[in-house]
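Just below is one structure, and these are the notes that go with it.
A single protein chain has been removed from this complex, and every other one stays in its place.
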Amino acid sequence: MLHLNIAIGLEYFTLRAEIVIGNEILVLLGPSGCGKTTILKCIAGLERPAQGFIRLNERTLFSSIDAIDIKTRFRRIGFVFQDYALFPHLTVGENVSYGLIHNRIPADRPVDIEEILETLKIDHLRDRYIKQLSGGEKQRVALARTLILRPELLLLDEPLSALDSDTRREVQSELKELQRQWDIPFILVTHDREEAARLGDASAQVSIDDRLHGFVHIKQGASRVG
Amino acid sequence: MDLNPVWLSIKVSLIAVSIVFVIGTLLAVLMLRASFQGKSILESLILVPLVLPPSVAGFLLLILFGKHGPFGRVLDMVGIQVIFSWRAAVIASAVVALPLMYQSVKAALESVDPKLEQAARTLGAGELTLLRTVTLPLAWPGFISGAVLAFARSLGEFGATLMISGNIPGETQTIPLAIYTMSQGGDLKAAGVLVAILLATSFSLVLSLNIWKKRSVLWP
Partner (left out) sequence: MKRNSLLRGKRAYKKGCIRAAVQSHATTILMLLFVLLVAAATGCSAAQSSGGADAESKTQAAAQQEPSTLRIMSAASLKDVLQHLAPDFEAGENARIIFNFASSGDLQVQIEQGAPADLFISAGKKQVDTLEQKGLLQAGTRVDLLANDLVVIVPEENRAMAGGIEDLVRNAQIEKVAICIPEASPAGKYAQEALVTAGIWSDIQPKLVMAKDVRQIVTYVETGNVDAGLVYRSDANVSTAARIALVIPAEFHSPIVYPAAVLKNAGSTALAARFIEYLAEEEPSQAFKEYGFKVLREQ
């Protein structure tokens, strides 16, 4: 379970977010530049909120009051970046096993690499380099790379925006299926309403009102969209 | 034809580049990763040899490493003499080559997509690990570039070297100094030979670097 309540100072306004979610898909919906990605980065520890707290499964990852700020590599959070951020100098197999080899805290029961490659249907791509992959394939590699470490939470920053509409639909169902399988919270950022409707178990609107405050507020079991 | 200047120049430049490789890399990493006050000032100090007249640079080095200078006195206590020895030539070359190495390395490190480094962090890599496994493998061409440019620049160092190395034939008379001495003394043929060697070397270094840059496909 993820529980957070933070305030982030952005360039032109302050963003406040309160999120409580269980093992479901939360979709953050909103126009570009309103801070959705920043929320993800704060959860991952790549950026720091101005104040507040972030708790994941009884561990406090961040607390401005108690001066706690766990470094990214210890948070056990997976992050799928907007353009996947796959390592161009490594093969698919090496990309996926990167976390396994270099992780400071190895996962308790790491997933077998063959298993994860098969699950995501990329085992035949093991020795290919990133340049040779299609958008959909890259996305799967990115997912494999994070899931192999059994993260407690998965963050996805506009994971489908680079895909064509057919692949998109296919991947959307696969993502839903994946989340059910792994049974961890997924937070997904998108600007596509339809996608939000299709994917999200719960969704939150990030908007900027006249008084220059953005709000994200979602509690567990909130209105199911769709 | 006395080719001593050639061997001397090569030796001096190789040593200078090795020094500059290490220092330039450390400084570039420091600039990009650490946070502290006065970054602009430090960077300007590193780059200033690019625009400083050689005589000024030579004068400053003379003051710093001379018998009564801050560095000179310390080194003297350890028994190391800088001024009027090959070490002076190395230092002069290193000072003018450092900005080139530093800029190449910094640009190379900056060119690595920060998202890749962030991804590595989310996958559990520590800072040194990600430097070693992600940043450096992607940035190493810049290091090579920097080293080659630094070497070529070292070979041609004249003004500051002339001021602090003493122009001692066989010991500190590098190629540019020898060319100057010979041409001023009227031995234009000998000077011409050295000029040709220097030109050919620098030119082919820069040319091969450019060709390599264009052609290299670092990963498929």
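Here the chain labels run A and B in written order, and each chain numbers its own residues starting at 1.
To be clear about the criterion, a contact is a pair of C-beta atoms (placed from the backbone, for glycine too) under 8 Å apart; a residue touches a chain by one contact, two chains touch by 3 or more.
Small disclaimer: the values here were computed from a predicted structure and weren't measured.
With respect to the full assembly, the chain omitted from this view is in touch with B.
When the missing chain is restored to the complex, the residue among B:Val6, B:Met163 or B:Leu198 that touches it is B:Met163.
Contact with the undisplayed chain is limited, among B:Leu62, B:Leu100 or B:Leu116, to B:Leu62.
Note on the undisplayed chain: of the listed residues B:Ile46, B:Ala120, B:Ala152 or B:Met182, the one touching it is B:Met182. Of the residues in chain B, those that touch the hidden partner chain are 59, 62-63, 66-69, 83-84, 162-163, 166-168, 180-182, 184-187.
Here is the rule we use: only the chains that are shown with their structure count from here on.
Separation between the centroids of chain A and chain B, computed from CA atoms only, is 45 Å. Within the complex, the chain B residues that touch chain A are 113, 115-116, 118-126, 129-130, 133-134, 137-138, 218-220.
On the chain A side of its complex with chain B, the touching residues are 44-46, 71-75, 77-79, 81, 83, 85-89, 98-99, 102-105, 129, 131-132, 145-146, 149.
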